[in-house]
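As structure tokens, the structure follows; a few thoughts come after it.
In this view, the complex is presented without one of its protein chains, the others remaining in place.
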Amino acid sequence: VMSVAQFSRDQLRHLFAVADDMSQLVSRVGSLEILKGKVLAVLFFEPSTRTSSSFQAAMQRLGGTCIAISDPERVSSSAKGETLEDTVRTMESYCDMSVIRHKDSAAMHKASAIARKPFINAGDGTGEHPTQALLDIYTIRMEFGSVNGLTVTFLGDLKHGRTVHSTARLLALYNVKINYVAPEGLGMPSEIMSWIAERGIEQRETTRLDDVLADTNVLYVTRIQQERFANPDDYLLYKDSYCITPQTLTRASSNMIIMHPLPRVNEISPEVDSDPRAVYFRQMEYGMYVRMALLATLMGKA
Amino acid sequence: VMSVAQFSRDQLRHLFAVADDMSQLVSRVGSLEILKGKVLAVLFFEPSTRTSSSFQAAMQRLGGTCIAISDPERVSSSAKGETLEDTVRTMESYCDMSVIRHKDSAAMHKASAIARKPFINAGDGTGEHPTQALLDIYTIRMEFGSVNGLTVTFLGDLKHGRTVHSTARLLALYNVKINYVAPEGLGMPSEIMSWIAERGIEQRETTRLDDVLADTNVLYVTRIQQERFANPDDYLLYKDSYCITPQTLTRASSNMIIMHPLPRVNEISPEVDSDPRAVYFRQMEYGMYVRMALLATLMGKA
Partner (left out) sequence: VMSVAQFSRDQLRHLFAVADDMSQLVSRVGSLEILKGKVLAVLFFEPSTRTSSSFQAAMQRLGGTCIAISDPERVSSSAKGETLEDTVRTMESYCDMSVIRHKDSAAMHKASAIARKPFINAGDGTGEHPTQALLDIYTIRMEFGSVNGLTVTFLGDLKHGRTVHSTARLLALYNVKINYVAPEGLGMPSEIMSWIAERGIEQRETTRLDDVLADTNVLYVTRIQQERFANPDDYLLYKDSYCITPQTLTRASSNMIIMHPLPRVNEISPEVDSDPRAVYFRQMEYGMYVRMALLATLMGKA
């Protein structure tokens, strides 16, 4: 699994149905045995507690085990100059599947090309993060019952956020409207917008959240990193207008939802956490069920 | 579990009885299945092979699995500015329990306050280290049959050692005498001594081990770190008198015991290791049984 472009609506429907089953089984019995005896390699060349832990928990709750290596650039063979392809061959000698995050998108594509066993992209630089996109769509589906007919607004630095790239592309499989709210110069890349437009999706760009907030069903918030701004003063300018507070939400619909891939820093005030529209913590739990469904499916067990 | 103050004598009696069972089951069958399908998050923001490994082994021997993250300040979301509360929420999305070590005691208390699942403090700065205290008491009980009636002497830097803080407080539940042997300026903090005095425990402070050694049943040795001394010459002065050697032990009772939370550097000479009074290595193994008992109890399985 390298890209969201690999998924059809039918495949998503099947995957999400399996995720529903996983959710019910976990709440009833905690874990399953369907991947008993299977070993998952979890290689994160870039740090991520969240995604790495989510995959490990998913594998363990399916009855399998993990070999997790964090920061392999420093602690591993790649420090000795090994290519990512050789590292993948190594892990495939011992394991039944691999989950990899690496900042070099080209190296990831080369590695996935030589992989003989299931290979999951857990984030490649500013490229894609397909399992985040899957869990985002699953979250919307769980909260609204369906994705069709909704208006989704992405907010923040949409240029560098691989999460929003993958999620926006996957949304194009559904009948939705998409808004992009970003500071100038940090908007959604035009090649992604074109790709989505070709699929007949209505898209709108703005720099002001208030232009689209009232009509938004799903507000998808992402980080804006200060260092991305060419002019530091711009950061201060946008910082507040892009920070979600209880005050912001007075202008939003009562049954919209707020999502965030996390970690959040200042983009969402902690006061918002207790608002019933804040689903970003549930979003993580949904993610585990989606990853369980994906691992089970890739091993031919779902 | 944030503090030893949460435990009553009855709770300890029950916990230690479970630990006895764990000890016997491990020696007979190696491991159990009572936490099968459960996942424990083991997050150490400060390094510790010993405590982290002890919890992992305990969970695995109960049939559960672990997601262990060491040094998350560098490799994880907290490097991106995430609060400890959000990190705990993340781990709780995937796991059934969390064990956390963090140098910031205030952050730990905030995090434990929002935790929805069992949360174990594995050391918070110079604050507490409650599971170390539990295993210390369990060790005394295993070696002497009972804690009551004993004289316990703490030796070393008692100001900064969170282990001795927690253990001394927990001892106050029993009928004991406590001695503190520390260089000037590194004695037991007065608020802890007051807390213990309120519980009717006889306490004595001195700078010389020989004042109390002969009457000591339990000699609890801790490290003195050179950097703690305001005047470096003082370190050299105290270093030798606080280092336990076979020579020191000629002045001690033949059925006393020597404990140490480990790691030890120079405080106990390796020649002492073979003395039957040296129990600090057994102390680690007892620790695993206590942690098994605690994990099982927190999950409602003991």
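Here the chain labels run A and B in written order, and each chain numbers its own residues starting at 1.
Note that contacts are C-beta pairs under 8 Å (C-beta built on N, C-alpha and C of every residue); 3 or more make two chains touch, one makes a residue touch a chain.
Fair warning: this is a prediction, and the values are worked out from it, not measured in the lab.
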Looking at the whole complex, which of A:R89, A:H109, A:R204 or A:R228 touches the chain that is not displayed?
A:R89
Which of B:L12, B:V164, B:M284 or B:L298 touches the missing chain? It is B:M284
Residue in contact with the excluded chain [from B:A57, B:L84, B:L155 or B:V221]
B:A57
On chain A, what residues meet the omitted chain?
36-39, 41, 65, 67, 69, 72, 74-83, 85-87, 89-91, 93-96
Sites on chain B contacted by the missing partner chain, in the whole complex:
29-31, 47-50, 53-54, 56-58, 60-61, 65, 68, 70-71, 262-265, 270, 281, 284-285, 287-288
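One rule holds for everything that comes next: only the chains that are shown with their structure count from here on.
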Return the distance between the CA-based centres of chain A and chain B, expressed in whole Å.
40
